[in-house]
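One protein chain is absent from this view; the other protein chains keep their places.
For chain A:
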């Protein structure tokens, strides 16, 4: 097994550099190295100019084995070209395990259920990789580059995952969610059948049975999922048998015998091709549709909300022969045949359907949306019979959220506007008693801290938090850790911005874009005072964002620019080492992973265009800011969630309840339909 080398070099090798030519270094240090050091001889001048930290970490960057020991230790510099050659030659290219290709049937796309299945699939893939990589690298040191390697491979196909790794809880592995059918189940078929084409084609291979009763059936690998609300699949008759045709397409319970055509046994339902009849639970059918034969495409669907089943033929709806589908049984797509040579090909959604099932699902959704739009809320309480005043309720929800989360100015403006509105309505005794926006010192402090994080000024946030709520970071070490990681990310951001300026005109750096109300200048005096009080500036966070701000006029002189860049880079590295020093003994795997992912950023000259870009995105500041805000609220003995959030939670939970058994909730994706 290929033994992975340092995260930085692996990452650099995957950073999309043009291949074929001698690879140039693409790390964050390349500008210092004057580039083109492909020969491997490192320019001594750069080493001389750079700080102690820089040279140390350059060693680690280049050193391709035993990272854990080489970190922070001087060492020989290997030839980059040979290093990359090695990497390209035996880099991680292998396929991952036996997981089948993933697909979502068109009509389920965007549903909550499909999201859950997809998340479960991703988690499985990630778990597999994790397993493989822990086997191949020594855990506990920075040389466990596995996760950064994985990231590169994962990011293009699974957007946003890298982001989650550091900023969010891991994908909640949902054991209860079962996939939709993906193929025929060879372990659940009558032996006279044969399965081919990756489990999608099935053929009757045995001799045509003499007995009228005997046939061969096969069930899909998973039952039709209720949580989807509607399930649908199609079967193409590829070839009919030598002795005629006898095909049933439908669904059965898990225990129904497979030596019979579906429809004849209890708990089985099907549409038969030889007579066009529909059969349910018995051998006597009812006239239903046309007979079907070679090259016909038959569709079979179940509407779990209504408990009905329907069929289509060559893209046309035929009707709903069954209206009493029991809700408490798992129903498997099932086909049965009995003539030698009969061959069927199934489409469980891997390919577009002939019938416009998406439209049917859309219509179902629209029906439910109309129902929701027409709903009338009951009076608020037993005592108060006055009708539920939706508008007033929403006003109070908004006010409470704004106050709770410390959006002080907004809360005040909103209250004023609502009051104006009420006055305009000329309703003298209008209820203006929406939650008063108090002059809440805590709210203002919390807003200050939030604003600092949203601006990317993590130091300021840490400082304020320690000043106002000293226990919060001590009691929430994970948040403290995230803030520290975020700070490193912010440093890389600034460095990257500056580096990319070298070649092009770049958009305004983030510090200039910031719109937060509390500008640095307004608070300058206060900051100084606070610093003096706390003495923080000689602590470990002494690389304030102020110092990192990139001034536009630096552009003029490339020398100054280079100098600045070197400074920023070495600071980032120094900080990174400090960060590692502080947390490298932390046994938690998520901490290790977050560290690895964060440090991997330094490998890129322009990380914003790399696979790790999501990590750098400013949107990553939001979850950190909110988590800290919640922790502060808890420390103050307040509820960590505003009423609006809890209402959202309730709504999602209620809709989930309504989706489990294929009820109307199956057609609602709260987040997608309402929140975004």
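What we mean here is this: a residue touches a chain if its C-beta (ideal position, glycine included) is under 8 Å from a C-beta of that chain, and two chains touch if they have at least 3 such contacts; residues count from 1.
Just so it is clear, contacts and distances are computed from a predicted model.
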Chain excluded from display, named as in UniProt, from "Rna polymerase ii core subunit", "Ubiquitin-related modifier 1", "CTLH domain-containing protein" or "Conserved protein Mo25": "CTLH domain-containing protein"
Touch with the omitted chain, as defined above, among A:335, A:607, A:633 or A:666: A:633
Of A:197, A:213, A:417 or A:557, the one touching the omitted chain in the full complex: A:417
In chain A, positions touching the absent partner: 168-170, 371-373, 375-377, 380-381, 383, 388, 390-391, 393-394, 396-398, 400-402, 404-405, 407-410, 412-414, 416-418, 421, 424-427, 435, 447, 450-451, 454-455, 476, 478-479, 482, 514-517, 590-591, 594, 619, 621-623, 625-627, 630-631, 633-634, 638-658, 663-665, 668, 670-671, 673-676
